[in-house]
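Structure below; questions to follow.
For this view, one protein chain was removed and the others were kept in their places.
Right after this comes subunit A.
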Amino acid sequence: MTLVKQVGNEDLKEEINFECETGNYHTFCPISCVAWLYQKIEDSFFLVIGTKTCGYFLQNALGVMIFAEPRYAMAELEEGDISAQLSDYEELKRLCLQVKRDRNPSVIFWIGTCTTEIIKMDLEGIAPKLEVEINLPIVVARANGLDYAFTQGEDTVLAALAQRPNSKQSKNIELKTTSDENSIEHLPLILFGSIPDPVVNQLTLELKKQGIHVSGWLPSKRYTDLPLINEGNYVCGVNPYLSRTATTLMRRRKCKLIGAPFPIGPDGTRAWLEKICMVFGVEPKGLQKREDEVWEKLKYYISLIDGKSVFFMGDNLLEISLARFLIKSGMIVFEIGIPYMDKRYQGAELQLLQKTCKEKNIPIPIIIEKPDNYNQVDRIRDMRPDLVITGMAHANPLEARGINTKWSVEFTFAQIHGFTNAIDVLELVTRPLRRNQKLEKVGSQRYTDRR
């Protein structure tokens, strides 16, 4: 394996306490990745091959986006499809031709669901044939609720994209800005993870200041702009939930993975940049100053959360990075729930967590994989944390019991990466505290008699 620096998994095991519960927790179905990916990849169309259940979820979870003529649709399976009376190939061809005619995308993504898994619909087998017949690339990702949670949906899509061989259209995109005099010669670097375009530019510029050039992003703004990925290229992730994509890039495309903490929070961003610099033999310039400046700006927010406690119920895999940033900001983390923990891919992030706890002289929080929400609510009642980061299913009931909550999904949709956006993370985290402080005069904290 070509992992750039093997993380010390062995030391970690001794110090971080990992536990695994029943997996009875609330999270979004991974098909929700369609919501941000169709916006990110501007010439794409996403076809979710599933049932009314999947459609109902998307329709309600995406809210108003639905009405904006989104570039996604359900291929709703009917009884005839389940009992194999209808030919999957013919049916999919009919729908894809319709999509091609009405929307003219550059690529169609097929999102496999639980149902296509159970009836073993051979999407991977059908796609290459149909692709030729209708003359349009088809990328298959199985983002179903049987195997994955929420943001892991993006991982399945990016892993599928990473598997596609370079096409003629692939290119190295350059971000043309001021002169490149300080840039150094290095092997191509490709970053992976879907983040909003402004954040892409921000991170690219941060690297540029260190003389490092980003050859391309997976995903790119357009499918037709996918970067060239060649053997020996360096790759680095910006999101903690992309372990399959990382593995695919390493194993299939023979790229070298830079295992770094994720650029969330000023500490994470700096560590991420430093790691990349280190790999390319660059002496990082001005990062200490840059980080200090950002912390200076966060002062007001930090004064609100310093010494306060937080509990992550766990549903989107951003938890470790967020917890690490919040600890650095002075919070005490009681529990980090997380749907799935790839200790290898998140190795550097775990190490930074460990280091941060040591520095702050607090015990490392327990990490609970596949949490059990019922047990967690029990623990929350006992511990009474100052803030619970949780899904919407639990937020209102907890608020009614006098417990501050922040809706976890907002972290997935907000811009949280890089130096510039650190403030937005704390803006989100402190919002319930600021709001509830203001409401103190209204009356009671508790709005229910039930336990």
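Keep this in mind: a contact is a pair of C-beta atoms (placed from the backbone, for glycine too) under 8 Å apart; a residue touches a chain by one contact, two chains touch by 3 or more; residues count from 1.
Definition applied: contacts and distances are computed from a predicted model.
Per the UniProt record, the chain missing from the shown structure is "Light-independent protochlorophyllide reductase subunit B", taken from the list "Origin recognition complex subunit 4", "GTP-binding protein", "Probable electron transfer flavoprotein subunit alpha" or "Light-independent protochlorophyllide reductase subunit B". Remark: the omitted chain is touched by one listed residue; of A:V140, A:V310 or A:V377 this is A:V377. The omitted chain makes contact with just one of the residues A:I16, A:V34 or A:L77: A:L77. On the side of subunit A, the interface with the absent chain consists of residues 23-31, 49, 51-53, 55-57, 59-61, 63, 66-67, 70, 73-79, 81-82, 86, 91-92, 94-95, 98-99, 114-115, 117-119, 144-147, 149-150, 175-178, 197-198, 201-202, 205, 297, 374, 377, 391-397, 400, 419-420, 423, 447-448, 450, using the contact rule stated above.
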